[in-house]
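Every protein chain but one is kept in place in this view of the complex.
In order of appearance the chains are A, B, C and D, and numbering begins at 1 in each one.
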Amino acid sequence: MHLLFYSFLVGSIGSFASLVLTKKYRNKFASFCVVLEGLICSYESLSIISSGKTTTFNSNQLLPFFGIRLSLDPLSAYFILITSLLAIAVGIYQLGYIRHSTKAKTPTFIYPFFFTSMVLVPISNSVATFMASWEIMAITSILLVLTDHAKNNNSGHATQWYALMTHLGAASIFIGFLILSLGTKHQQFSSIVMSSSSLSTIEKSLAFFLLFIGFASKAGATPFHVWLPRAHPQAPSPVSAMMSGAMVNLGIYGIIKTGMTLIKVSEGWWWIVVIAIGTISAIYGALQCVTNSDIKKLLAYSTIDNVGLMIIGIGASGLLATAKDEKFALFMISGVLFQMLAHSIFKGLLFLSAGSIQYSTGSLNLDQLGGLLKKIPLTSTCLLIGAFSISALPPFSGFSSEWVLFEGLFRSILHLSGVNRLAVLFGLSGFALASGLTATAFVKTTGIGLLGVARSSHAETAKEVPPTMLFSTFLLALSCLVIGIVPGYFLKLTMKSSQLLFPAKKLSPNFKYGSIDLPNLATNIDPLLLLVLFTIALLMILLLLKAAIKRKVRITNSWGCGNEYSNSKTQYTATSFAEPLQRVFADVIRPDQDLVVSHVEESRFYVNNITYSNLSQDSIERFVYVPIKRAVTTWGKFASQMQNGSTHRYLSLGFIVLLIVILVLS
Amino acid sequence: MKIVSMLNNIISKPVSKGFSKGRNSSSSQSPNRSVAFRHVDVGSCNACEIEISSAFGPVYDASRFGMSLVASPRHADGLLVTGVVTQNMYGPLMKTYEATPKPKIIIACGDCAINGGIFKDSYGVKGILSDVLEVSYSIPGCPPHPQQIVETFRNINR
Amino acid sequence: MTVFSFTTSLLQLIFILACAPLLNGIMLKLKARAERRVGPPIFQTFFDLAKLFKKERLRSQNASIFSALAPVVLISSTVVVIIVSPILSTQELFKTSGDLFAIVFILLVGSLMIALLGLDPGTPFGGLGSSRAMTISSLSEPALLVSIVAISIQAKSTNLSTIVSANLSHPIWLVSPPHLLAIFALLIVIFAEAGRIPVDNPATHLELTMIYEAMILESSGEDLALIKLGEFMRFTLLLLIVANLFFPFGIDTQANWIQLILSSGISLIKLTILGSLVTLLEVTQAKLRLFRVPELLAGAFVLAVLAVISEFVA
Amino acid sequence: MLIDLILILPLTSILLSLLFRWSVVLGATLAFFNLALLIFGIVLAFNIETTGPVTAIDATFYADSLSSFMVIVIGLISFLSSLFSIRFSIKELAKNQSTLLEISRYTLLTQIFIFTMLFAVVSSSVAMIWVAVEATTIATTFLVGFRKNKKALEASWKYIIICSVGVGLAFVGTLFFYFASAHIGGPISSSRPVSLDWTFLIKNSKKLNPQIIKFGFGFILLGYGTKTGLAPMHSWLPDAHSQAPAPVSALMSGVLITVAFYTILRFKAITDIAVGRWFSQDLLIAVGLLSLLLATSLLITQKEIKRMLAYHSIEHMALIALGAAAGSEIAIAAVLLHILGHGLVKAILFIASGEMLITEGSTEIAKLKSLLTHKPLLGGIFGVGLLALLGLPPFSLFTSEFAMMKSEISVGLGWVVGISLVLMAVIFGVVVSHARHILVGESSGRQTLKTSKLSNPIRASRLTTTPLVLGLILSAAIGVVSWPLQTLLLSAAKVISG
Partner (left out) sequence: MTTNYFSMTYLFSGTVLVCAIIALWRKDIKAIIYSVAFHGVALGIVGFSEGLSRHDLALVQAGIETFILKGIVFPILIFRIFNRSGGQRDVEPLINTTASMLYTSLFIGIPFFSIGRLPYIASSPQSKLVPIGFATLLVGFYILITRRRIISQIVGLIIFENGISLIAFLLISGLPLLVELGESLDVLLVVIVLRVLAITIQSRIGNVDLAEMKELHD
């Protein structure tokens, strides 16, 4: 625990030093401090996970009226671990990135605090402490999203959405916690856990759903997600990486914490709702991910998709726990945590690679990119590895984690009954559709962005990014590969962390060579073996071909069906790539399509110009949030008549109330 | 019902005629077992196309000798060119030629491809096939008989 | 790893390598006969492939390393699946990794590679093909995974070998409605994944109607040969897996050498029968419009869900 | 002794500003005096903490920890405001917008204003509090009308009419308290009105006739509520606060309204004992929710920063009223912390808006653009101030709002918290959207930068920004660190919650 405080100190030193130091040393020192903070935190969390102990820290000197209460257990340590690992990579990345992106001191100043608050959230042990660190996390991230506001008009809008949604979420969490703490007459989480059974079902359900909505909105679950695809793309890439890779996890943490520890005995139907939300998020996120052409926006939507998968897993685990099948509940929740680890790493990688692409080309619009694999091979390779991971291709991390998730869901279907089973089946279908769509989306991203010919001068003149950025992305890419190849070691870690949730049951995993082999599953995977087999096959084929055929390759033009005018413009674009799926799911996506044909003056049979536009907006935003916004504005306009400037009207209000006072109070 | 008639088709004798399997070709070499062509219409009146398609129909069935038409010159062993080379199709023809892997076989199918036929020297015509490419085989006729086409295919050797 | 399992894996590989082109030839022949043509000889596909290996290799100037890599990766990923799946024997190499989910995603590596290959040269038709292929692939995913669940429920395992062995010891499972529904759903998915009629017409020449062909328009020579071979192998593999799920009899379960040899023969028969059925279907059916395909896949998905549900009703 | 000092200090300031014309030296001296006031307030608080309430001049003045707390608040905000006054006055004179005489008069009135507020919080008699509160209205009317243009005059007219009526009603309420107190044998009409003394009233509050107290409290709430900016007679507030010069707005929004609320709190303590807590609770909830609703609705279409801030004051007063409705010790302590935090932050924001008026020439939302880009420090202060005002940690408003809401729920007012959270969320959205217009953006901001560079740009002065930054840090500090404020807050809360 104390190590964590030292790490906070290191971070703060870095951040304050960035205010004082000259431009030359500012970034270096701040990044160094962040990396150091990350290292200390990850060391501490690893040691906590391996020892399985819980340490606490209480102080009344801070936070008036409430005091701070902290408690570090293996579960929170796991979240800290993920956050710190990502923070280390991002810290290194920033060395190269910040230099060109912004001259202001603010991001370097705020970033360590953002990190610190993300460490504080999982170790908060009382309502007030939690809310304070939660809000600090929100505020720092809001400020970080604003970093590029001077260059980018959208970031203001994004921030506005983000701030509002995060505030609503916090309000929901706040009421939920208050219901819990007043129902149990306790402030501290550890005490709430003890006496949560004294709550009535209605209280519990109300608290659960308020908390769930709050946390789900932070995690970005549909329909509370609208801020996410706006804020994540607008933030500078290192920040997006942290937000998508680490901050979103804390929403998941909140859901797990609420449903599995704070409220000890949960109701089955809650989890069915949770699964439904998860499924909708997964499908909706994946769909929007497919149809968007802006890399970072697409990545943000895929975060929603992945969060959906995790929420489905949590729901299934909750159902298993209510059905007293704790063994598989534990397995399922470990799967969720594993998926989270994988997601954090590959999403961090993808966002950082996207940042690198933006850095070297100045654009993130897939329709303007192309041919990057030849121009910036190293960055492109990193992006490819990220894309393969997220598409769940073996042997990368996404495959292993989704395998565990799938097995968990399969087990849930086997072990549950009735409507619960149907719910999980529903979730599994969503999981399947989402994973298919994700693969499509990332074929689009890599295929359109990295392959083919440059579609604009942006991509034409791309140059490789500085070594620090490359190093950071390679680090993450390597982690993707390692997690994918030896998932056993990591699953063991997640099981140890989640053991806390179901202390009674123990799985006896057999993780030889990092493979996943559980006796209860009756199946196993060994990605390492698969990789070895694949490599052997690949090498043998190549050797055979080399031995048998010794012809050189002739380089020619692309075969465009004899078209004499083919150029980079005739390529498929990201928009056209997604068009079939967009058409299939038109009812959900509701794209704004517009075709304007203008004719020459003389005859309407001669076309002068055809303009086709295809805008896919977030339909949930359009049909849920925008009407609310409009209603509020209308109300405001109406209400402003109250204050029309007439002294007489103002006074007559008082007069009426005075009469009422005289009449009523005597 | 459909399936029953299909089964009946399978059992009954094929309608193909003219050549029987394993009959000798005009060449002394072993017959070429697999030849694929990309068909290029550089200015044909479409009569040749009708004959080509019947060459691959049930009666003449060129596929039984391993012949096929493919969609991309990259997959082909050569070009099956019909019609006189028009100005507009000259470029695409050359592109198609370039896109074909070596060794390439160029077949001029029909009189127009061989000598320009009735379109010779007319407006918009660039020339005949042999002006622009080295023709390996010619199939005369206006239009050529399917049997002739299949015959030419069978005579191709490497 | 035992000598037997190693031999099995090797034999499976050789078996599929040999049978894949043959199966294609048989199907082509059958199709021709159904049209009352003589049709190409059943070894025609071997000739075609052999010719292609000898031809010149052309590559677009826009192409990246993917064009060279994708065919090899396609084959290698298929080989990995062949090695770990129970085709001739349920004895697994290294006792591991014959998991259905894993198989699906290893095969997905190949599909994705081909989709990327389509985008690599920067031509309009490549993009068109890969867009359509990925659309279909992503829509078939739910049906695929749910039918996997349906198939796995009775054996309580997603391991293919375990399922096959369990089915063998409980033959009554094979004719249960859930099993049949699941197999049917799986077959539809395989049609979609392998690009057969009614989803895609492998014999089309018109670029605008193409799905899978469009992605490989740019490949030539050895690349094309590898891709074609890879696709035949995948199709054969998938058919064999379905065959073993639907009618596992004849497969070796006891590490018996004689049974293994027998099993190869039986598998060939199964393959021929299944191939003939597929051909019949292809000849009698028209290709669906692209935007009717989602309906077909949705139907498959519903069948798979029904399978799972009826599994628990029974 | 300390109380005398606390009153003598502003009196000296008044004398100084009467005697001398305004100069930078005078401004600095006054600022220093106000700083001394703050320090005396703190000393007073420590004193009271150790020895108990103190009195002065034959018990005419009385200070318990609540009073000392209010003295601290007044001292703090006055100090900030008088610092900015220097900058304001220099600019006014430099731009020839006001004459030296006007500035001197302005300074004098401001000092009188501060004095009357201090007088209110250290008076022992509730009637004298009334006199002082009424005097604040008189002192500020001309400050509101300082600009002497149509708008300013209109604002000051509305201000004085509505506030006089309101405070007049409060006097009726006071009379009824007196009436009740007289009937239990409190001495009437002697030279020293003991029966109106706070100490007498609170001691004997059990004996007071509940019905009269109820009647009286209704008037008190309506009357002082007017001055606090609570519904239904809140309407003067946006006009007056927006038209007054920024330092005065800072004082009015920062402390004046809370001084009025302080009075309500005192009466509430008596009423709670005499009638029972439910009564003041119901009234405060009604008034609070109504004000919150009004503030929310009217914030939506705001076009001007200072009006926006003024409505924000109404919102916070409503929150304070709701917190006071909960009535528990923690709740009152939180209310007091909120008074301090809100005063500090609101003063900072008003001063920042004054600085904007100086540097940008306008406080209209539509005319301000991308402040963060071309005036990062001022924009940053304003932005962070808004965040603090919206109740985000680490600023003290978060802690106080959290504690108030928690206490509200714990006395069974969950529905109130629910409604207020929804309304606050709307406010949050609206304010963030306004803030975006003001602070964030690109192109037009750069243009302004260029044009302003051409025409001799006015930079934000260090004199303004440094205290503001320090103020924000202070606001964060009191939100994070318990010591030593928490003790003071709790003992001050004990005065009210008993």
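Quick notes on this structure:
Here is the rule we go by: contacts are C-beta pairs under 8 Å (C-beta built on N, C-alpha and C of every residue); 3 or more make two chains touch, one makes a residue touch a chain.
Nothing here was measured: the structure is a model prediction, and the numbers come from that model.
Although it is left out of the displayed model, the omitted chain contacts the following shown chains in the full complex: A, D. Only one of the listed residues, A:Met194, A:Val419 or A:Ile662, touches the absent chain: A:Ile662. Only one of the listed residues, D:Leu44, D:Ile103 or D:Ile160, touches the absent chain: D:Ile160. Here the missing chain is touched by one residue of D:Ser242, D:Ser407 or D:Ser420, and it is D:Ser242.
Across the interface with the omitted chain, chain A contributes residues 640, 642-648, 651-652, 654-655, 658-659, 662-663, 666.
Although one chain is not displayed, chain D still touches it through residues 60, 125, 127-128, 130-131, 134-135, 137-138, 141-142, 145, 148-151, 153-158, 160-161, 164-165, 168, 171-172, 175-176, 178-180, 182-183, 188-193, 196, 209, 211-212, 215, 238-239, 242-243, 298, 301-303, 307.
Operating definition for what follows: only the chains that are shown with their structure count from here on.
Set side by side, the interfaces A-B and A-C show unequal numbers of C-beta pairs in contact, with more at A-C. Remark: chain B and chain D have CA centroids separated by 95 Å (rounded to whole angstrom). In terms of their C-alpha centroids, the spacing between chain A and chain C amounts to 35 Å.
Distance between chain centres (mean CA atoms), chain A to chain D: 43 Å.
The multi-chain contact residues of chain B, meaning those touching 2 or more other chains, are 72, 74, 99, 101-102.
Looking at chain C, one finds that residues 56-58, 207, 217-218, 221 touch two or more other chains. Within the complex formed with chain A, the residues of chain D that make contact are 157-158, 161-162, 165-166, 169, 211, 214-215, 218-219, 222, 226, 232-233, 235-236, 238, 294, 297-301, 330, 333-334, 337, 370, 372-373, 376, 380, 387, 390, 392-394, 396, 398-399, 402-403, 405-406, 409-410, 414, 417-418, 421-422, 424-426, 428-430, 432-433, 436, 439-443, 445, 478-483, 485-486, 489. Note for the complex: chain B touches chain C at residues 2-3, 6-7, 9-10, 12, 14-16, 21, 33-34, 36, 57-58, 61, 63-66, 68-72, 74-75, 77, 99, 101-103.
Residues 554, 556-557, 559-560, 562-564 of chain A are the ones that touch chain B when the two sit in their complex.
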